[in-house]
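On to subunit A.
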Amino acid sequence: MTATSGSTIIDLQARKLLCERDDRVLFEQLDVAVGNGDLLQLAGPNGAGKTTLLRLLAGLNRDYEGELLWRGEPLTDDFSAYASQRLYQGHLAAVKKALTPLENLRWLVSSWNVSDDQLWAALDEVELGGYEETACQQLSAGQQRRVALARLCVAPTPLWILDEPFTALDKAGVRWLEGRLQRQVEGGGAVIITSHHALENIASLRQLELGSTRA
Partner candidate 1 sequence: MTNLSGMLPEFGQLALIFALLVAAVQMVVPLVGVRRGQAWLMAYARPLASAQALFLIISLVILAYCFVVDDFSVAYVAKNSNTALPTAYKISAVWGAHEGSLLLWVTMLGCWGLAVAWFSQSLPLDMVARVLSIMGMVSVGFILFTLETSNPFDRNLPSMPQEGADLNPLLQDFGLIVHPPTLYMGYVGLSVVFAFALAALLGGRLDAAWARWSRPWTIAAWVFLTLGIALGSWWAYYELGWGGWWFWDPVENASLMPWLVATALLHSLAVTEKRGLFKSWTVLLAIFAFSLSLLGTFLVRSGVLTSVHAFASDPERGVFILALLGICVGGSLLLYAIKAPTVASVGRYEWVSRESFLLLNNLLLLVAAFAILLGTLYPLIIDFMGMGKLSVGAAWFNFMFVPISVLLALVIALGAMARWKADDLKRLGSETVAAMVAAVLLGLAVPLLADGTMNWQVLLGMGISFWLIGATLLDVWKKARGRLNRIPQLGMSYLGMVLAHIGVAITIIGVTMVSNYSIEVSARMAKGDTETLGDYRFEFVDAGHIEGPNFVSDAIRFRVYDGERQIALLQPEKRRYNASGSIMTEAAIDVSLLRDVYVSMGEPLADGAWGIRLQVKPFMRWVWLGAIFMSLGGLMAMLDKRYRQRKNAPNNAVQASTAQEVTA
Partner candidate 2 sequence: MSLVTATIRRDLLLAARNPGEWLNPLMFFLMVAALFPLAVDPDPTFLSKIAGGVIWVAALLATLLSLDALYKADVDDGSLEQWLASGESLYAMSLGKALVHWCISGLPLTLMAPVLGLMLALPEDAYWALILSLAVGTPVLSLLGAVGAALTAGVRSGGLLLSLLILPLYIPVLIFAASAVYHAGIGMAWNGQIGFLGAMLALALCLTPFASAAALKLNLSR
Partner candidate 3 sequence: MEFNSVAEFLAMGHHGLYIWLSYGLTAVIIAFNVAQPLLRRRRLLKEQAQRLRREKKHAPQA
Partner candidate 4 sequence: MKHIFLTLCLWFPLAALATVDGYKYPFDDPQDAARFEQLAQDLRCPKCQNQNLADSNAPVAVDLRDKVYELMQEGQSDDEIVGYLVDRYGDFVRYNPPFRAETVLLWFGPALVFVFGLLLLVLIRRGQKQPPKPLSAEEQARLQALKNKAKSS
C-alpha cells in the first residue's frame, strides 16, 4: 500500500535508439522520454520489437546504438542505482513451483526492506490469502502470475516496467492491475508496459506504435 514517493524524479530518456536483430532493423531513430506520471504503452504487431525495447529500457539488454539516459546519465554508468529505482517484470513470473506464494514473494522482494506483514497484506490483495501453505505448482497459471504481481503492492520503486502483465489474468485481476497502475501513475510514478490490452481509462496514457517503420 505504500505510495510511491512523489518526490523521486523519474527521467528516462532514449535518444536515436537503433536496434538490430539478426540483420533486421527493429527500429531506428527512436526517441522516447518517460517522466513522472507517465504511462507508456508499447504497441505493435508481433515481432515489432516491443519486448526488445522494453528490455532495453529496463537495462537488461545492452545491444543497441544511440543513447539511453537515466537522469541525464547513461543507464549503464550506475546501473545498480537505476535498478534500485525501477521494477521489472518480464513475461516469466519467476515463481518457483515447489515453494509457497509467500516464500516466492519473499525472494522477489528481497532487495527491498519489506516485512512479512506487508507481504501477507499484498497476498491478500491479489486474493491469495488462503494459499499460504500451498505450493505454487498447485496454483493456476493466473494465480502464479498474481504471486509475481503481488509485489507491485509493496514495490517502493517509482518506475515500473512490465511485459504483458495482463496475460493469464482473469477479469478481476485485470481490473485490479489497472487500478494498481493508475494509482502508481497518479502517485507521481511512471509505468512502461507492453500489452495488447486497451488501457483507455488511464488519462496520462501514451502509446508508442512500433513496427510502423517497416516499409
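Regarding selection, all candidates are chains of the complex that A comes from, given by their letters.
The definition used in the following text is that contacts are C-beta pairs under 8 Å (C-beta built on N, C-alpha and C of every residue); 3 or more make two chains touch, one makes a residue touch a chain; residues count from 1.
Because the structure is a prediction, the values reported are computed rather than measured.
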Completion exercise
Of all the listed options 1, 2, 3 or 4, subunit A is touched in this complex by number 2
Practice task
Over in the complex, which subunit A residues touch candidate 2? Could you list them?
Solution key: 58-63, 79-84, 88, 90-99, 103, 106-108, 110-111, 135
